[in-house]
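Please read the structure below before turning to the comments.
One protein chain is absent from this view; the other protein chains keep their places.
Each chain carries a letter (A and B) given by its place in the written order, and its residues are counted from 1.
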Amino acid sequence: MDILNARLSRRRFLQATGAAAGATAVVGGVGYSTLAPSENAHAQEKTAGGGTKITKSVCAQCPARCGIDVYTTDGRVHAIYGNPEHPIANGKLCPKGHLGAYFLYDPDRFRGPMKRTNPKKGRNEDPKFVPITWDEALNTIAARLQALRDKGESHRFALFYGRGWGASCAGLQGTFGKLYGSPNVAIGHASMCAEGSKRAKRATDGNDSYNAYDYRNVNYILNFGAGFLEAFRPYNYLMQMWGHMRTKSPKTRITTVDVRVSTTTAASDRALLIKPATDAALALAIAHVILTEGLWDKEFVGDFKDGLNLFKSGQDVPPESFQERWTYGLVPWWNVVVKTATPKWAAEITGIPESEIVITAREFGTTRPAIAIMERGPTAHTNGTYAGMCIHALNALSGSLFAVGGLFYQMGVPYGSLPVNADDYMDEYAKNGPWKKFPRIDMAGTEEWPMAGTMMQECAKNHLAGKPYKLDTAMFYYTNPIFTSPDAKAWEEALKDVFVIDTSPFPGETAMYADIVVPDHTYLERLQDAPTYPFEGWPLTQLRTPAVKPIYDTKVYGDILIEIGKRMKGPMGEYYKALGNTENVLRHLAKGFEANPGDNGVKDFESWKEKGVWYKKPYLWRQYRGEFYEWDGKGYNKKMTPEEVKAKLLKTPTGKFEFKSGFLEKHAEYIQKRLGVPPDRVGFPQYIPAMHTGGGDLHLVTPKTAMHAEGRGGNLPHAIALAQPSMGGRRTVFLEIHPETAKKRGIKNNGKVRIKSNLGVIEAIARYSPGARPDTLVLPQEHGHWAQGRWAKGRLPGNTSDICENVSDPISGLACYYTGKVTVEPA
Amino acid sequence: MAKWGMVIDLDKCTGCQACTVACGMENNRLPGENWQDVLFYHEGEFPSGTLKWFPRPCMHCENPSCAEVCPTRATYKTEDGFVLIDWNKCIGCKYCMIACPYGVRFYTDEKAQIQPDIKQVFKSDGKRSWNPPWRAPDNRDDWQHGVGIQPIGVVSKCTFCYHRVSKAPKGTADLDPKNPALREFTPACVLTCAPSARYFGDLSNPHSEVSKLIASKRGVRLRDHTGNKPQVYYLTGGAAGTIPTDRRGKKA
Partner (left out) sequence: MSNNAISLNPQTSVINALSLVGIAGTVLSLALVFMNMIDERHASFNTTSDGIVWGLPVATYVFFVLTSTGLTFVASFGMVFGIKEFLPLAKRCIWLAFATLVAGFTALAFELGHPFRMLWALPTSFQIVSPMNWMGVLYLAYVVFLLLKFQKIHAGDWDSSASKKLGIASFIAVTLAHATLGSVFGMMAMRPFWFDGLMPVYFLLTALLSGIAFAVLMTYIAYGGRREAMPEPLQNLLKGTTPTLYASMPVVFSTVLGVTLVALAARTVTGVWSHQDGFQAFDWMVSSPWFAIEAIGMVVAFFLMVSPRTRSEVGVQLLSSALVLLGLFIGRYEFVIGGQVVPVFKGNWVLDFIEYTPSLTEWMLLVLPLSLCLAIYAVGEKKLQLGAMPER
């Protein structure tokens, strides 16, 4: 009955903030028209009509941001389905999406702000939290930040964030850092996510972004390590597209290259189980076949001047013989890298038979549209950016960039501007304070990581070493590096002498180290915007609207940030007072829709709340048979000049797709130092052997499973029960091991094992997986919580982050989660 | 009278288990008590080893052996094709679970698959065997048709979302989740299935999509040799060669 008690405090909170219940639509009498009076205390919650409400909101269990219909009756959320009018969800959901109520009603949730009373920190230290008021919590934080600023040490405050949603939460952080004066506000988690594919695209086509894809029209997918049917984004939409692709005419053929057996490899037409970290070699060999057999898209790439194909295995091609169109450096790339990258060469490196490579290459090369997709699999290695470039180069060769059935980039949302301009509130300290001299604590963008945008995984190490300095205070939003970062244990040491502020509503590992907890709402209680990740290209943003009033004394993160800001002295405090609250922010953002009404009629804040989503088709650009066109309001009729293409689409130094990357060549010296690539080669997509960590004899890959709600799903018994059914996991997640590999080591099917790396040991239950690569172990990541709630805690297997060394791809900065080698033995 | 049935296109099924979870939440199932399960198995060895799976709802058989063995008629077949359990009559003998060839029946009082037991966290209100805050609206409880959170000591199973489907307008040929007017009547698993691998409609209507799919894509039934004659059909590819699944043809 804790929930009932908590409702009282929630009311108190509501009075304080005036938050309103969400926009709702009453189900048209069907099915729920005869509501009997509720016999319990929940009756207080009954809505005016006494019916079931549907609130349009947004799922938060992965970055895909599916629109959801939240069904609420008598104040209780009892069902969640996909929003049928939402372009990503289309009325569908992935398995996680339905479980939202488990988050909302998690019995282990924090019920209000708290402070720590046990000064000792550690895995087994009870923080001994005591409840405090919001005022005390916010005043304590503001006073601490103010004191740092007054001492000129504001750079020692860092704000770490992971799953930021939009302008009303993570979007407020940059301004906060600027006004406050810290280079560490905010440090994102992208370097522990999937920076590799973004940097690979930056290096080749100039867009530092994930791609949008036209799955509706594609006829061939060559998938390098994307968990298309498990974790690739947006998962729900991808499965919808899978159903479409597999039944359309012609049926889309799919070849999946991965290091493990998965539902994706199993459902594909062909699965190539590749040796980990060698994807680049395979992609190069495919390029080799495409070029030698003349299968490249001549309208996009160009052709030999006399039409005679001079790409012959092992033979140089005179650069002047080839006339390139939208690419740059093809012949130099061939001469330096591709001419020797034969299928035979790749077969030795990748373990994939030559014949399979040739067949795959011919299929890819002769089918249009054909795309090569990838994600963290091939890129979370020290050679990851180069691997990503090799794969993306295939998209240039197949001419699928910006083409129908090809891939593009995501357009932004025409949000309105905020009521106040932060630049008007910069005091002298903000403009020229001592903090300006300091690099970020993670050293991203410095000589150490010149091409990395963020390097969260470096922070614990740097803090412990006092290089560049020590942190004083760290605030965490939707991130939990003490559990998820490579070498997570370093964070357990580092955060001992840092004042930690956690904003998660759940008792995660960060919270166990927190000095103060200011809990956010769970997502079904939030008012929050969420522009889409790259999807189909055209702009889309959605609004998360509370389905129920917050059931505990929590506060939406945007408001926490604004409230801290209000308590700062000087113009910064004035700025936040003028900004008001997140709802005000959202109302101003929505003003942008007045000039750009959405296709679904959303034109202001109210209609946005009602529909839950604003979007506007079409995507404005298209490449067709080697020409680029822009949408003129009626069709793709306006032919684009090379300058326009460079400004809008191919944002490389040359305005072309670069097989010889200008971006990388600028950092030739650094790349040579870190990766040993000679300066005259650094620009080319190429295969270099990965530097494997861990010191063992078996590769360890740590994928996400379909039920894995980004680590936060650890306390959902329903998700645990379905975590890994592909291996039979109903209570636990298993280590997948080839039977021969296991037997050689005396490991029994279903036997307990120890997995060791240089960093330490974790335990797991092993299950024989006859389809697995004998040299590769598979253990899904982010299990083995030591906090996060009663169901999550202390459950096998161990946390893979504990044995994953903190090594990153020097180019992208992406943590090399999949590059570790381990030993395994019976426990 | 409709004869409700389901078609599952295994060519489209991605094994994601959204059906399992949607059903679990719609029908307030315990963690691991999967009325609608997806079963996976390995075949072959590296480098040609692979994974296979199939989703498994209750088949709502034409000849339901579970109903035939039930000594108290607690399990019964309705005129429009549902196989349901009356929780007021079930004595918990579990004979139906023995007699079901498909393993899709669940006894209430078992060790929790996931510890700590969620039943102890959201404790029984004296009627329901447990009482989570996200349970369906109280007025939906319908023990005669096995809808709601079951009381102790009884057997439960997939109802084909009886509480939704039974309210569909008479004469509906197909419960197409894309049709906004029919969404609220469509079974949860069909509604959410992202690749649209599931179809639900009237098998007795030759114009229904399910009837057409069974005909044109050669729908087969699971374990047809038991004679239970499921009203759930699987499509297993478009090839012309198929295996006859029973020995005796239908009487004309």
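Everything that follows uses one rule, which is that a contact is a pair of C-beta atoms (placed from the backbone, for glycine too) under 8 Å apart; a residue touches a chain by one contact, two chains touch by 3 or more.
For clarity, every value in this text was computed on a predicted model and none was experimentally measured.
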Specify the residue from the set B:Gly103, B:Pro116 or B:Pro180 that touches the hidden chain.
B:Gly103
Where A:Arg730, A:Arg754 or A:Arg790 are the choices, the one touching the absent chain is A:Arg730
Which residues does chain A use to touch the chain missing from this display?
725-728, 730, 749-750, 767
Those residues of chain B that touch the unshown chain are 33, 39-42, 56, 65, 68-74, 89-95, 97-103, 105-112, 117, 152-155, 223, 226-228
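The definition used in the following text is that only the chains that are shown with their structure count from here on.
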Per the C-alpha centroid definition, the whole-Å distance linking chain A and chain B comes out as 35
In the complex formed with chain A, which residues of chain B make contact?
9, 11-12, 14-18, 20-22, 24-26, 31-32, 34, 38-40, 42-53, 113-114, 116, 118, 121-122, 125, 132-140, 163-164, 167, 177-178, 180, 183-185, 188, 191-197
Which residues of chain A touch chain B in the complex?
3, 27, 30-32, 34-36, 38-40, 52, 73-74, 76-82, 84, 91-99, 101-102, 104-105, 107, 229-230, 235-237, 239-240, 242-244, 246-247, 261-263, 265-267, 271, 273, 706-707, 717-718, 720-722, 725-728, 730-731, 738, 769-774, 790-791
